[in-house]
Structures are given as C-alpha cells and as structure tokens.
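Submitted below is the structure of interest, expressed as structure tokens.
Excluded from the complex is one protein chain; the other protein chains are retained at their positions.
Each chain carries a letter (A and B) given by its place in the written order, and its residues are counted from 1.
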Amino acid sequence: MTTYYEELHFSSAGENDMKDITDRIQQVITQSQLTEGIACVFVPGSTGSLTTIEFEPGLQKDFPEALNEIAPKNKYYAHHETWHDDNGRSHVKASLMGPSVTIPFHEGKLIHGTWQQIIFIDFDTRPRNRRVIVQLIGEK
Amino acid sequence: MTTYYEELHFSSAGENDMKDITDRIQQVITQSQLTEGIACVFVPGSTGSLTTIEFEPGLQKDFPEALNEIAPKNKYYAHHETWHDDNGRSHVKASLMGPSVTIPFHEGKLIHGTWQQIIFIDFDTRPRNRRVIVQLIGEK
Partner (left out) sequence: MTTYYEELHFSSAGENDMKDITDRIQQVITQSQLTEGIACVFVPGSTGSLTTIEFEPGLQKDFPEALNEIAPKNKYYAHHETWHDDNGRSHVKASLMGPSVTIPFHEGKLIHGTWQQIIFIDFDTRPRNRRVIVQLIGEK
C-alpha cells in the first residue's frame, strides 16, 4: 500500500471553461503501477471545481447555463467590496460544487462510465494557469 | 492496510428516485473485516449521484423539487440536439451534485448520523439497472 502524488498543469479560459482530464488521471495511475485504490483529485484555489459529466458540446452549454442562474453575472456580490474585483459569482459556484472528486480505480483502470468524463471547470472571470493535484492511495 | 472492492447492483426508477444504500455499504465493510478507513462510493454513469439525506417521505419530495427548479423539465437543453434524447436535465443535476461520496469508518462502523442515510439518486428519465462501486481503503 502506498501513495503516489502528481500535479497536472494546464491553462483554462475562465467563464465556465471545462477541461476533460480523464486521460491524464489514467496516465498517473498507469505510471504509479498501482492497480487497486482511489484517486483524490483536488483543485487548490477557490474559483474552480471538479466533477464528472458527459463531455459533449450540448452539455458544455447546458451545465454552465444552470450554474449561471444560481450565481448570475448581473447581481450584487459583497465579495467585490473586499477586493474590488469582479468574480463573486465564480466563488459562489466553486464553493457550491466543491474542490474535489474522489474516484476508485480497479485492475489498473480509473472507474467511469463510457459517457462520463472527469472535468475541471474554471469559474473565474479571466484565463488562468491551473494546477490540479492527484493523490493516489492504493496497492499493486 | 489494504483495499477491498465491491459492486452494488440494483434497479432504480429514474426521475429522482432515491435508494438508501447505507446498510449495503456497512455490509461491505463488515465483509472486508477492515475496522479503520474510508469508503469511496462512486456511480459510473452521468445521470445519477450519491449524497446523504434524512431518508423520510417529506424530504423525498422536497429535495427533488429543489433540484427540479435548478434544472427544469420544460426548458431547452442543447444536449437533446446531440443525441435526440430527453435527459439534459438529468445530466445537469448529476454534474452539479457529483458522482461520489467518501465516508469514514471507525471501529468497523460506517460513520453517519442517526437521521442521515447514504443514498443513490437516479436523475435519468427512465428506469435503469444501476451499478455503484464501493472501494474501501483501510486496516484491520
């Protein structure tokens, strides 16, 4: 039983930009040579989240649209008075969805449905370089 | 320290049908003989989720109703143009809530409140056979 730590680095565009990171998490598992365990995937930062989705163009519109109704752009956010910035809605969406997803792997394969991908979703209001942590716990 | 993998199989009715799987997760822990650790419970598929709730008839109405306001039935979903199906709202709810819940166990018992059950909730628009993964990490 051991741990295996890796960081994924990529840039994302903000405003609900989604990145499919399924293959990169599988690569970390393969590199680790672990066959049974779990992958804890976590974003350090408070304007992005991780979840799973069927990663196709329709839902790439539908899902952000639903979130934008929960935390609309044209609404007053007290957060803006703290820093004089504009991303109050980004924080609200990220805290609602949470910073992590934990996924089992079995026989060396990350478990997910055929039409289910692991995504990072960037809620910030500008493009950013992002870092996502993958901490595996498992055995060979 | 070891892992213990199990799959739960059941059918669910769709349209926010909830299944209380608390006892089945406890059974997996008991079978594993692990006493300290965590249970990562995960649904492969993008139209169902896992969470905890007080599993009583009132909340079985209240909780789906709140989700139906976030992703209403009578709304346009771009997802329907991809596959010509009707479950855009199912995907939106599932991605919002996430595919997994991770729960500690201690002294051989799954930790949860007296009025807190672990549920699978099926957001799809038709009955389906479901598979839920339980990956334990722990020690005896």
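Note that a residue touches a chain if its C-beta (ideal position, glycine included) is under 8 Å from a C-beta of that chain, and two chains touch if they have at least 3 such contacts.
Nothing here was measured: the structure is a model prediction, and the numbers come from that model.
> Quick one: which of A:80, A:109, A:126 or A:140 touches the chain that's been left out?
Only one of A:80, A:109, A:126 or A:140 touches the chain omitted from view, namely A:80.
> Determine and list the chain A residues touching the chain excluded from the picture.
Looking at chain A, the ones touching the missing chain are residues 1-3, 5, 40, 42, 44-46, 70-71, 77-83, 88, 91-92, 94-96, 98-100, 102, 133, 135, 137.
> Touching residues of chain B against the unshown chain: what are they?
Interface with the chain not displayed, on the chain B side: 1, 36-38, 51-54, 56-59, 61-63, 66-67, 69-70, 96-98, 101-106, 111-113, 115-116, 137-139.
Here, only the chains that are shown with their structure count from here on.
> With chain centres defined as C-alpha means, what is the inter-centre distance between chain A and chain B in Å?
Roughly 19 Å separates the two chain centres.
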